[in-house]
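Below is one structure, written out as structure tokens; comments come after it.
One protein chain omitted, others in place.
Chain lettering (A, B and C) follows the sequence in which the chains are written, and residue indices restart at 1 in each chain.
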Amino acid sequence: MTNAAEQIIFERSRPGRGAYSQWPEDSEPPDDLPPALRRGRPPLLPEVSELDAVRHFTRLSQRNFSIDTHFYPLGSCTMKYNPKACNTYAMLPEFLGRHPLAPVSHGQGFLACMYELQEMLKAVTGMQAVSLSPMAGAHGEFAGVAMIRAYHAARDDLARDEILVPAAAHGTNPATATMCGCVAREIPVGPDGDVDVAALRAAVGPTTAGIMLTNPSTLGVFERRIEEVARIVHEAGGLLYYDGANLNAILGKVRPGDMGFDVIHMNLHKTFSTPHGGGGPGAGAVGVSRRLAPFLPVPIVGREGERYRWLDERDLPQSIGRLSAFMGNAGVLLRAYVYMRMLGREGLARVGEFATLNANYLLARLRQAGFDAAYPQRRASHEFILTLKRQAREFEVTAMDFAKRLLDYGYHAPTTYFPLLVPECLLIEPTETESRETLDGFVEAMVQIGREAETRADLVKGAPHTLPVRRLDDVRAARHPDLTWKPAVP
Amino acid sequence: MTNAAEQIIFERSRPGRGAYSQWPEDSEPPDDLPPALRRGRPPLLPEVSELDAVRHFTRLSQRNFSIDTHFYPLGSCTMKYNPKACNTYAMLPEFLGRHPLAPVSHGQGFLACMYELQEMLKAVTGMQAVSLSPMAGAHGEFAGVAMIRAYHAARDDLARDEILVPAAAHGTNPATATMCGCVAREIPVGPDGDVDVAALRAAVGPTTAGIMLTNPSTLGVFERRIEEVARIVHEAGGLLYYDGANLNAILGKVRPGDMGFDVIHMNLHKTFSTPHGGGGPGAGAVGVSRRLAPFLPVPIVGREGERYRWLDERDLPQSIGRLSAFMGNAGVLLRAYVYMRMLGREGLARVGEFATLNANYLLARLRQAGFDAAYPQRRASHEFILTLKRQAREFEVTAMDFAKRLLDYGYHAPTTYFPLLVPECLLIEPTETESRETLDGFVEAMVQIGREAETRADLVKGAPHTLPVRRLDDVRAARHPDLTWKPAVP
Amino acid sequence: MPFIPHTEEDVRQMLEAIGAQSIEELFDEIPATLRIRGLDGVPEAMREQEIGRLMTARAHADGRPLSFLGGGAYEHHIPAAVWAIATRGEFYSAYTPYQAEASQGTLQAIYEFQTMMASLTGMQVSNASLYDGASALAEAALMAVRAHRRSKSQRILVPANVHPHYRQTAVTTAGQQGLKFESLPYDPRGGHLAAEGLVPYAGQDVTALVIQHPNVFGVLEDVDALTDRAHAQGALVIAVVNPTSLALLKPPGEWGTEGADIVVGEGQPLGVPLSSGGPYFGFMTTRTEYARQMPGRIVGRTVDLAGHAGFTLTLQAREQHIRRGKATSNICTNQGLMMTAATIYLSMMGPQGLARVARTSHARTRDLVAALARLPGVRPAFDRPFFHEAVLRLEQPVGPLLEQLAAGDILGGLDLGAWYPELGSSLLVCATETKSDTDLERYAGAFSTALSAVRAA
Partner (left out) sequence: MPFIPHTEEDVRQMLEAIGAQSIEELFDEIPATLRIRGLDGVPEAMREQEIGRLMTARAHADGRPLSFLGGGAYEHHIPAAVWAIATRGEFYSAYTPYQAEASQGTLQAIYEFQTMMASLTGMQVSNASLYDGASALAEAALMAVRAHRRSKSQRILVPANVHPHYRQTAVTTAGQQGLKFESLPYDPRGGHLAAEGLVPYAGQDVTALVIQHPNVFGVLEDVDALTDRAHAQGALVIAVVNPTSLALLKPPGEWGTEGADIVVGEGQPLGVPLSSGGPYFGFMTTRTEYARQMPGRIVGRTVDLAGHAGFTLTLQAREQHIRRGKATSNICTNQGLMMTAATIYLSMMGPQGLARVARTSHARTRDLVAALARLPGVRPAFDRPFFHEAVLRLEQPVGPLLEQLAAGDILGGLDLGAWYPELGSSLLVCATETKSDTDLERYAGAFSTALSAVRAA
């Protein structure tokens, strides 16, 4: 992390400067374009040299925390190590240069990877068919709920427009229900973190389209009565959606397909370690049970003998359709493919084990150090929740204050204030790729901050102190939106 | 620049940890290797995960200043922008994978680049033949002086073992003379920065092998009487060596070959913008006049019709020989090739112009701000010297203090205390790729530091204050060498 | 163990700290009936070296043909610096910038991106990317319904010359919420949408009109007339544009009297490799008044405790993590890294460089079209101006021709037959600034040979 200030790139701009070698040769003015359709004022783009651009963005990059530089225990996000080989081999020039509409004669290599990825994802989830086209988790959720709706519609079961979500669900779950024209209905969670089965039983009925669950849940615990939940929903005529964000926890231990789920999305950018890129791209492949297979989004990769080809609406006439212009985030999928092949069956099974070991160890150490677990009676899955309500009450130091102060100690903060139902919570996910020493370092930092909260609360409340900026004013940002740079008026 | 501390990698090491996927599969123990020749204790190499290694070295990298992040006006080093394309295209997999002993049938592409590079270097220097094999400037110097010796030897002119060097010469010049079994003899420099011609005249004679000059000299001025110097040395039977470290200054304006030089090395890692890599690799191609051509180091690339091939001792029986196992720093040469082709004849000529413009501008601004030029009557070439002897006298703030304090302002320091003959000097080379705004920023920092020197000398003398470490104790480092990490004895 | 740093000793001590006998025990809350014993369907692990060879061989098999394909994804030169920087670990391996203070690099890049995209499209605000161009159109339709409070119909008019995959994606996506997409025919001679096409809808409640410009045929639309007509009829205008074209073409913000209302498009041409279709990124810009209806992340500049400027995610009340079921969209992860690459690309291009890319790409396609149209039985399908891709009509079936070209490692363009049967034998071709004169000649030569061969067959 650098603290050196960095100008806005437009402030470096000077008329006439430019990265000339990177521009193509010029051509005649396009006199065939009707004058009325031509642009007058040029767009406000910076005019900088190649060095300016390289230096600016290199320096900007240094103003980020990242997996490659910091422990990043951001709960629910599975910030594990992204093997460099995945990037290197996904960026081979032939893969990068391949046009999405190129004929399959010039794509057998690429399609083979995609086909095998589909097969591997089926194997790890226990589902019957997979489509790789959704571009992120929420996109996969959309596809999944749309398939559930299509399924009911195909059976003329048209009243089912309610999607049940546990109170702890990720925001994308209810938002997806809405995107799909459904209504999200919350199911309470019991004090042990499991879904309140009685409430669920009361909620299901002829309007139930399905339920969206992640298991382990976002409370960091495994939903123990999952079989009963599945039975209740299925008996009511609904289907079960598995939010795969937490798949890392159970890889090789238990499969959503075996738990009774009908559809699942996987966050390849979490479980299968494609990088998050500061906000994407991800890949949200969906897997389905046999009864939903006809509805999968297209395109899918099929195999005929030794040849691979695209399957589209002609092959899947009941498909919910297309979710994007081409075939999803192919480059991300290639990374996931390389990752899964490198880990292989043994390696993938280890992921769940060590992610769980790390989470339980970190939880145990933090509890020994006096922190309160939100679900002290439960095993942690790959992540767990601390609640700092005691600290907030006694010292007026909030979970957010702890989070910001952790940055000063060189740790990215855990997820804060999610799930919403645990007060002053930190959702902590160490992942399997971090070493014990790193976890111990984090515990030590938490203990230190705990002490600071008691004796020097201002220090914690004023954090961070060592980053390029101090704590930012979010309220002002929203009240007086400054969303684009404007040249100073001379 | 990050200030976060970073452990020694061995401190992260744990027995049994490792980057397993990066290892090859294992094989049987090599029972054919005689036990007496086998290793007992394994070497002390770190045992870390891939993530450990990536995080460690990524964080280490952030503890450097570099061209990509900072203005780096290190005199004599030509720290200009290294175009990314040079790296990208030199690192194409086929180029990286080509074995040095591969047949030329699998190397025509590579050899074509080398041949054309030789031709371009001839054109820009005015020399008659070029060998690309020296691996850095000093290696080229060695080749050059060895050729001078071989030339005299071939003429049975065996007493010539003195190499003249101006007092301001770079340390590699006299060191090279010694490496070549010669004696270096210093020629004084006049108060205007030019070689003292009378002293030169007095020094030359039958033992003169040659003279090593760089022009513009390391004093940042053009040796105006170069033609006279050449005449004097040639008439005495000596040859002229051009130290190409400062070629950037005169690209497209004047050529060493035309000035009368017999041999030149070029620092491709300076003038032709291959990166310096934190200490190398460089490339120190040598160019020669016709009479030295038979002595060039091998290998060289020759062309026969449309085919390229290596020329070796069989083609050049008088060659001084081989300077390395293969053909020099081929990958660096490819970068220089790409650079020269991208700039082309116009672009290369502009290099000298704008390097000179930037230096003269920066000098002018600094003088206006009250700093003293070492050669106030002279034009700057691509670099120039400030002398801070006034500041040292008045405030006891040295050139080194200024240099260290500049780091706090986010500028790499200029070269300090070289050339040795100017007291308290800063040798400043901005290069052509830096913008005027950057130069202005540097002037401002110098002015600030000048003010600090007057009012808060301790601040300057204690600098740097904002880097990962404070000023380091070099004396202790040399007195008590700690050159390798040792495990703590338990 | 690969990608796991734990030593045996670590595991022992960690289990001890937990108070468990084995790792297995940590899974004891999972019903035993559900447990699996392995992942047999997954192949065994490969070492990096092995997977490297496999991937290299597969990439090699796909080759690097000379391509004249466009149709929504365009081959442009990408400066080496773009991905050298975008793949730096600090950009590549960071999460969404939730902790603003620890993510100023990404946040500032987004702010710069928003500025560039807003100006390029002639609008006031931009988000930080959506999945791709097609899904951005779907989001725009949903957004139009939210933004256009007076319209209750949820009817969106979409000309048939909008990229068919975009139309399909919009239907799949926004159709779920009951939006109705109605198709408008294009002019068979011009390939464009005649402004009269809107006449039948006069007086009806239409939420928005979509205008793709240039459209899927590369043809330019009467954007001013269409925009004004749509506005006059009370509909919003959603523009779908190619960002490269905007270096030359009037930005949607200046279409007609009032400009388009929502602008979306595919960001891929801005420094993103073709990569079989993704990851790309969708962009979206709009008027200030609609900013709170936008989906996706938005970054704002604000100040810190000490009064210094800094950047943070803002207007989050639009987003799912705050508003859940009432959010503007369910989108969470977007295409951040692609946006970062595009920001670097646009910085290196600047207004002049981007204009050159556009001009030269256009000139190349014109040259290509001219060369091909000289061949017997080949003529331009439409008589209107186009930008950097165009449709040719042939007298022979396109399929066999393309196959023959592909056998010679030339991807000759897109057979439009499947998308537009009514166009007969027609071929969409595109040449960008990456194509040299020699490339065009090679194509024209191979095309001519293939024409004769197919004719003879």
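Here is the rule we go by: contacts are C-beta pairs under 8 Å (C-beta built on N, C-alpha and C of every residue); 3 or more make two chains touch, one makes a residue touch a chain.
Computed from a predicted structure; not experimentally measured.
By the touch rule given at the top, the unshown chain touches A, B, C in the complete complex.
Which of B:240, B:264, B:293 or B:330 touches the hidden chain is settled by the complete complex: it is B:330. When the whole complex is considered, the residue among C:48, C:112, C:132 or C:319 that touches the unshown chain is C:48. The chain not shown here is touched by just one of B:226, B:300 or B:446, and that residue is B:226. Subunit A residues in contact with the hidden partner, per the touch definition given at the top, are 14-17, 20-25, 48-52, 54, 58, 83-85, 87-89, 93.
Hidden from this view is one chain, which touches subunit C at 48-49, 52-53, 77, 79-80, 84, 87-88, 433-434, 436.
Just so it is clear, only the chains that are shown with their structure count from here on.
For this pair, subunit A with subunit C, the centres built from the Cα atoms lie 20 Å apart. Subunit C has its Cα centroid 46 Å from the Cα centroid of subunit B.
For subunit C, the set of residues that touch two or more other chains comprises 1-6, 10, 45, 47-48, 56, 79, 81, 89-90.
Each of the following residues of subunit B touches two or more other chains: 14, 17, 21, 49-52, 54, 58, 83-85.
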